[in-house]
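Note that one protein chain is taken out, while the other chains of the complex remain in position.
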Amino acid sequence: MVLLSAAIAVYALVPLGYVVTETISAGWDTVTTLIFRPRVGELLGNTIALVLISVPLCVLLGVAGAWLVERTSLRGHKAWALLLAAPLAIPAFVNSYAWVSAIPSLAGIFSGVLISTLSYFPLVYIPVAATLSRLDPALEQSAASLGLGPWHRFFRVVLPQLRLAITGGALLVSLHLLSEYGAFAMIRFDTFTTAIYEQFQSTFNGAAANMLASVLVFFCLLLLLAESRTRGNVRYARVGSGAQARATRLALRHFQWPAQLFLAALTLLAFGLPLYFVARWIVQGGASIWQRAELLPALLQTLGYGVSGALATTLLAFPLAVLAVRYSGWLSRVLEGANYISSSMPGIVVALAFVTLSVHWLPTIYQTAFLLVAAYVLLFMPRSLVNLRAGLAQAPVQLEEAARALGKPPLLAFLRVTLPLTAPAAAGGAALVFLGVVNELTATLLLSPNGTNTLATEFWALSSEIDYAGAAPYALLMIALSAPMAYLLFSQSKKAAGQ
Amino acid sequence: MVKLRLKSTATLAIALTTTLVLSACGGASNSAASGSDSDGIVVYNAQHEELTKAWADAFTKETGIKVTLRSGDDSALSNQLIQEGKNSPADVFLTENSPAMTQVEKAGLFADVNQDTVAQVPEAYRPSTNKWTGIAARSTVFAYNKNKISADQLPKSIMDLATDQWKGRWGASPSGADFQAIVSAMLELKGKDATSAWLRSMKSNSKAYKGNSTAMKAVNSGEIDGAIIYHYYYFGDQAKTGENSKNVSLEYFKNQDPGAFVSLSGGGVLSSSKHQKQAQEFLKFITGKTGQGILQTGTSFEYPVASDVAANTKLTPLNELDAPQVDPAKLNSQQVTDLMTQAGLL
Partner (left out) sequence: MSAEIAASTDRHLEIAGATKAFGSTEVLKGVDLAVAKGGTTAIVGPSGSGKTTLLRIIAGFEAPDQGSVSLKNSVVADAETWVPAHRRQVGYVAQDGALFPHLTVAQNVAFGLNRRGKAAGARVKELLEMVSMDYAYAKRHPHELSGGQQQRVALARALAREPELMLLDEPFSALDAGLRTATRRAVAKTLAATGVTTILVTHDQAEALSFADQVAVMRDGRLAQIGNPFVVYTRPADRATAEFLGDAVILDAWLEGSLALCSLGGIPVRRPPAQGRVQLMLRPEQIRIAEGGPIRGRVVETDYFGPETTVRIQLDPLPIDPAKPVDPHQPKGGEIIAIRHWNAMLARPGNELALRVVGEGVAFPYQ
């Protein structure tokens, strides 16, 4: 098992290794001419500005939403809690498509900020809301008894405890911003990822694409470092076994309507607008848009890749999770680190690495479903791993030992005790991987076998030809597949908080 | 107890069958994709998917030979073919523009085009080497918003767009192979320095769109006054709803201007193909009466180049466009990409 895990970890570092070797083998001259040029500066400016503006906005919206829903007398807070997580069901590039339908001239940095903020703020909202709902109100009550007013309590007691949730969410948002292609390409906003894809269109895997990838990877690693620095050594507090007092909700009084208005506007822009425009195109397109011969194969292939990606990822994540939970040592730390790094690699970099490596060294798997699923495994492993770890924590090794003492060989003990106990968490992780595969665009475009189209790539092909009506059924199907997964993520986060 | 055992057995069974079914699916799609164990052919297709699908469907109907498409852009696919080399699963390569064909030809990856096919295509629309052939043609145009500029305000040459007068007023899709083909013609006609200078001013003068359709849509909405695109985007949209082109008019530069460049779409058979016969047949089919007829009557609005098929009557005939004479073999895509990368357009 250790060997298998080590193999998986080495595998996880393939894209990083690819970028590093390409950069080194390109030679210093090529590197300098391709990296230190105005275009890279421009992309750098765009990317940095995007991260610097969108991430704080996402944090602001996410924390404000979570706080309103969890800690105030907001009317209908249960419905709002779900609605604020709903934008997760809309892939960012579908969101972009809807906004371009609404305002065709949308372009540039502020459109990028608008769309990415609306698409990604739930990534902050969900963990913060989950943590808030689990936070022991006794702390706030003690603070109140020490004479702190509501605002001071929020900033001095509550906010510091949300730090992990906020930095974690912010990291996720940043990584999404760095790796998003479709949403930004549609509004003519150039980031490293869109530029790499353009280079790919012109040169397949030319040196310029690789150099841009190395800068992008450098950025991702920088973000990881920054996040682990701010996270520090803080640990989640263990939730006591005793019943926890309910938090008192702050009375909103005359802020009730402004709060309702704010949430309504946010939900309308992030969720209502995309839904409306997808629906509008579907109505305009009429019956003919459903008669495309590619629609059904695309749906089936998406489902096939989604399911096999989810299964393969979950199966391979199992030994890693077991190792991480049950044997803490340098090895499991290294494994986890490797996985952490690979999770930050944008799909375009992973795809570029896989295309190049397979075409030269492994022609037998080149352009096969196997290679694409292998890329999915690498891209979405952390989603599965995080869930499995939480699940395994619910199935302590003592239970398996008890089964062995009752005469069950180790494998049977695992199958009859640990597996059923971990199953819900594994299913949750698998659902998230499925969600990722359904909405994946860049790696699928580069790696898919001949004749393969998924909902995402078909949607992309049609919307690139500005056949917005033709693309609408694909958007609708993606939303329909994503919605249950987003709901699952939302409900799981409530349970997993505190672990 | 019994129930419990049943339950766990069922779970295992479900897991196992799912895995089996999936691996079976994977195997099936693999073999279909590689096309090696059937008589079907794999076409690396940079042409508009709709057009190639129309060709492929008609071809399959006539011959029974299945066609699997891998779609992409000219240069991505040509570079991909070069990297794949002898291992390439591709049998046929179709492009929108000729530079990518030339690139693959230089890499020595094409087989000779069959004499039957060569005989169907006039000399002007194929390279002298006969390693590939023209399959269709398209003309560069300046698409402008007729509500914003009048005919006398139009640029006389594509080179005029580099002047300050046009700053911020025009657009193109520089990452696309179409535009890069136009630049390669400019490079051939005007030389490296002039082209490089033009590209640099383009970086500051123009707006970059992803795709010609999007650029035309921006012209239509008045976001920009004009765009360098190919002619058929306009006619294609007009034939549908006209929603993205109702305010658009086309200007042909003529006068053998680089901006009057007529780009040749190419097709060739890979020498590594294990289905030489079927692949050659496909090439012959699309340059034949039926294949070229699809260009005449279909919705692609590209110019037919072979088998004496006339263009769609809505189009200005090819011989009236006064296009510059450019030898397709001399168009250099690599240098174009380098120049555009240097200019910061890529």
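Going by the order they are written in, the chains are A and B; count residues from 1 in each one.
Here is the rule we use: a contact is a pair of C-beta atoms (placed from the backbone, for glycine too) under 8 Å apart; a residue touches a chain by one contact, two chains touch by 3 or more.
Owing to the predicted nature of the structure, the values given are computational and were not obtained by experimental measurement.
**Student:** Using the touch definition up top, pick the residue from A:M345, A:A374, A:A403 or A:L477 that touches the left-out chain.
**Tutor:** From the options A:M345, A:A374, A:A403 or A:L477, the contact with the absent chain belongs to A:A403.
**Student:** Check each of A:L178, A:V417, A:V433 or A:A486 against the chain that is not shown and name the one that touches it.
**Tutor:** Reading the full complex, the residue touching the unseen chain is A:V417.
**Student:** Need a quick check: the contact residues on chain A for the chain that isn't drawn.
**Tutor:** The list for chain A reads 329, 394, 396, 398-399, 401-410, 413, 416-417, 420-421.
Criterion: only the chains that are shown with their structure count from here on.
**Student:** What part of chain B is in contact with chain A in the complex they form?
**Tutor:** Interface residues on chain B, with respect to chain A: 8, 11-12, 18-19, 22, 25-26, 29-30, 32-35, 42, 48-49, 68-73, 75-80, 82-84, 87, 89, 175-177, 180, 207-211, 213-214, 217-218, 221, 223, 244, 337, 340-342, 344-346.
**Student:** What residues of chain A sit close enough to touch chain B in their complex?
**Tutor:** Those residues of chain A that touch chain B are 34, 37-39, 42, 104-105, 107, 185-186, 188, 190, 195, 198-206, 208, 301, 304, 307-308, 311, 356, 359-360, 363, 366-370, 373, 415-416, 419-420, 423, 449-452, 461, 464-466.
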